[in-house]
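With one protein chain held back, the other chains of the complex are shown just where they sit.
Up next, subunit A:
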Amino acid sequence: MYNLYTRTGFAVLTLLPLSMAQANEMNPDVSVVLDGFYKQNHTALSHREKGIGLGHSELSLSAPIDDLFEGRLTAALESHEGETEVGLEEAFLQTTGMPYNLSVRGGRFFSQVGYLNGRHLHEDDFVERPAAYRALLGSHYFDDGLRLNLLLPTPVYWQIGAEAFNGNGLSEGDEDIGVYTINTRIGSDISTSQSWQAGLSYLRNRQLHDGEHEEEHGGEHEEHEEHGHGGHGAEYLGENLYMADLVWKWAPDGNNRSQQLTLSGEYLYADELGEHASSDDRHEGWYASAVYQFAPQWSVGVRHGQVELKEAHGDHFDDQNLEETDVMLGWSRSHFSTVRLQYTHQEADGFEKADNTVMLQYVMSFGAHGAHGF
């Protein structure tokens, strides 16, 4: 929904590196992420086409604005059938000087619902987000709005947050505040080697009241799948979306450079699917993933997940079900380069394109050193 593919946009992006060349303290941090892949077969609910292609190329600028604000701008370039689309993924300011560990973010940004949604795609351990994320959040839900976060003065880490968005990143509608979310996150260390984090999120989509949404859904659904826009509008929606996530990490002596095991899982549940849905209709999905970085440059991972969906067809819903297992081997020459081989197995009811596929992907970044969270 946010793709404005323009030549001018492209021109601006190509000019930026030139102005960077004269290193200057005032210049913002610039970072670029390159993502390319080969995919053997089509798969269901995928945002990556079969064959050789480019994934999510990103150009990001960030800097302190003054002593109270910092800002970030991220443009994502995606290529579909010979056309380059420039999408604005992030354009936000964040406060740095609020009392009581409060922070406010305004503009366009990733919603912080769930564990994965707030992260950039290039931080992921697998080529694509779990099926439940692709169906219910369009891989990563971002939108225009305002966020308020508060860290509670408790001995363990406990964050609560609320976001208000215009909602057009998920579905069309006339509401000023089309989507709001509330979420909380706690976490701590169990020992030097182990740490964990758990989160609960609720997302309310207020735009599903108006009937026009389902029309768009039923009619354009197939086309959406063909084009596979990276994260622009979810394909399956509910007025309420509930999410629970849990992450546990283990690294001997806490030295995650040499070895690290990460177990993570999420559960997503959406109900109130629209006008024609009965009260029993719902979308439901989950995944569990284990990634073991067994040497500084090598990691293996396995992920299994399932999503049960209701596909809208005019005045009724059809059942769809997709079960997905991914196995991954990754090699990172340095902190900035990753090459990944992945095999994905899909079993589906109600999807035409479900298949098994091998994928080979690279994710490389240059420019500023991105700081990654837990």
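Methods note: a contact is a pair of C-beta atoms (placed from the backbone, for glycine too) under 8 Å apart; a residue touches a chain by one contact, two chains touch by 3 or more; residues count from 1.
Throughout what follows, contacts and distances are computed from a predicted model.
Chemist: Match the chain absent from this complex view to the correct UniProt protein name in "HEAT repeat-containing protein", "PA-phosphatase", "Thioredoxin" or "Zinc ABC transporter substrate-binding protein".
Modeler: This omitted chain is identified in its UniProt record as "Zinc ABC transporter substrate-binding protein".
Chemist: Just to verify: which one of A:T43, A:T74, A:N149 or A:S289 makes contact with the chain not shown?
Modeler: Residue touching the chain left out of view: A:N149.
Chemist: Which of A:Y38, A:Y242, A:F336 or A:Y362 sits in contact with the chain that's absent?
Modeler: Reading the full complex, the residue touching the unseen chain is A:F336.
Chemist: Hey, which of A:G53, A:G107, A:P296 or A:G350 is the one touching the hidden chain?
Modeler: A:P296
Chemist: Looking at A:Q40, A:N166 or A:N256, which makes contact with the chain not pictured?
Modeler: Missing-chain contact among the listed residues: A:N256.
Chemist: Touching the missing chain, which residues of subunit A?
Modeler: 64, 67, 70, 94-99, 101-103, 149, 151, 153-157, 159, 185-189, 192, 195-197, 249, 253-258, 295-297, 333-336, 366, 369-374
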